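Rest of the complex left out; these chains stay put.
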Amino acid sequence: MCRWMGWLGQSVLMDELLFKTQHGIVDQSLHARMGAEPTNGDGFGVGWYGAGEGPGVYHSVAPAWGDENLRELAAHIESPLFLAHVRAAIGSPIQATNCHPFRRGRWLFVHNGFIADFHRLRRDLMLAIDPAQFADVRGSTDTEVVFHVALTLGLESDPIDALERTVGLIEATAREHGVAAPVQATFGVSDGTCLWAVRYASEGPARSLFASADVDTVRRLHPENPRLQRLSEGDRLIVSEPFADLPGAWREIPEATAVCARRGGVLEERAFVPRVEAPATVA
Amino acid sequence: MCRWMGWLGQSVLMDELLFKTQHGIVDQSLHARMGAEPTNGDGFGVGWYGAGEGPGVYHSVAPAWGDENLRELAAHIESPLFLAHVRAAIGSPIQATNCHPFRRGRWLFVHNGFIADFHRLRRDLMLAIDPAQFADVRGSTDTEVVFHVALTLGLESDPIDALERTVGLIEATAREHGVAAPVQATFGVSDGTCLWAVRYASEGPARSLFASADVDTVRRLHPENPRLQRLSEGDRLIVSEPFADLPGAWREIPEATAVCARRGGVLEERAFVPRVEAPATVA
């Protein structure tokens, strides 16, 4: 189990959201409430858009709660769009190359959940990766493979469509191997302009996922909270579990649903329907 | 808060006690039950007597539950006497030099608890260290300072007496600085032949501490447990909290008490009475 959050909005010092909220993602590394386990101490990562070419990424195998560098970076890097992830490893090694967000070019990718029996599916799924990208897989998590399959299936053109094909392909592969309920996932994706998120499980309840309500509502609900009064139109958070100091300010993203947060506060929602289908762009 | 354990008995592969018990010390790094916090993920250490000169020490800033090297070492090092410690940092940096056990020569030292307001007392306590040893303090925890004060006050001659003087000195120093209830501690000490332990708090209940009951009792209580049937006369565990698969097999060490486990199963107990008194052996 893991926890992640994404921010799209005004440019903020990252610690405003990582450390200064009451039950932010770093606190969730030690005290998660809605996950299978309270502890997400097997490394973490942050990916942010700001100065320089494409997103920057910081990965560490230390628990987020105790990493002094994370405090420093969060207090000194401003970003209008970033993703943070705290990891609870289930089987794969605790190493930076297994920490989220994963990146290619302008794209970042995070995942909470798992591919069931990944050990048995890994080879077939890696064979679904564009051979030219095969050697870019540097770690050993399910998520990195999912990301590269999705890239192969067109994530950079249409991320939700590519993830539907990817999940469809994983489910088909799982069926061949007799693996039940293979996908348990919330995904977060960004290219630096939008923030996409998916909530889906092959079977049973999917991992929790929430979006912040529109800013007007949030401000009206909490007139006493100066942090919330500073929110502006178009600020949007997507999180595995709500921050405690924003009660009532969250809406749960339904199961089997994808959302897309765009600049200006737009939050589009659509059904997420996995399917097996060769993408047009791959021979 | 931290958790520690000590073993004195037959030579065993360390993983027998670190990993193969139901609620051993490594499990307590993630799920402690009797401490202020369930998580002790800010590094750990093991010190053992066996091959080579004096005790070996392995320290890591990683959480014990995820450290592959710890699994390897525990599965391949045999020892008749070792101490293990999982750390929950309260203020001082997460670095190997702040991980227990601390060592000098043949001596190992672990501590669960804290010196209250250590920040204010640190200078005076460091001045109580033999000047010739002052530069041996390499980290920044309260425990390392306590250890060096105790060494200065004769730990290598009489560990319990030296710890009584050390705690007395800390309490006197705290009074001067207006710090209340300064010492909260269980200590573990060994020279490779005996295992000493202390349970003491200046005020209020002290941290928990238990010794395994005598082996006969343990075996009779659990005739179905093959691991316990392998215990031999003279095997003794001292632990911050009982391992779950040994119910009824533990006796709580009373408050303000010191014990000494010796070869052959002897467990001596005496009152622990802090006092301020210049030791005879220091000019």
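Each chain carries a letter (A and B) given by its place in the written order, and its residues are counted from 1.
By our rule, contacts are C-beta pairs under 8 Å (C-beta built on N, C-alpha and C of every residue); 3 or more make two chains touch, one makes a residue touch a chain.
Source: prediction; values computed, not measured.
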A student told that 2 identical chains are shown should find the copy number of the whole complex to be 4
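Keep this in mind: only the chains that are shown with their structure count from here on.
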Distance from the mean Cα position of chain B to that of chain A, given in whole angstrom: 41
Taking the complex as given, what residues does chain B use to touch chain A? 30, 38-39, 41-42, 61-63, 66, 68, 89, 93-94
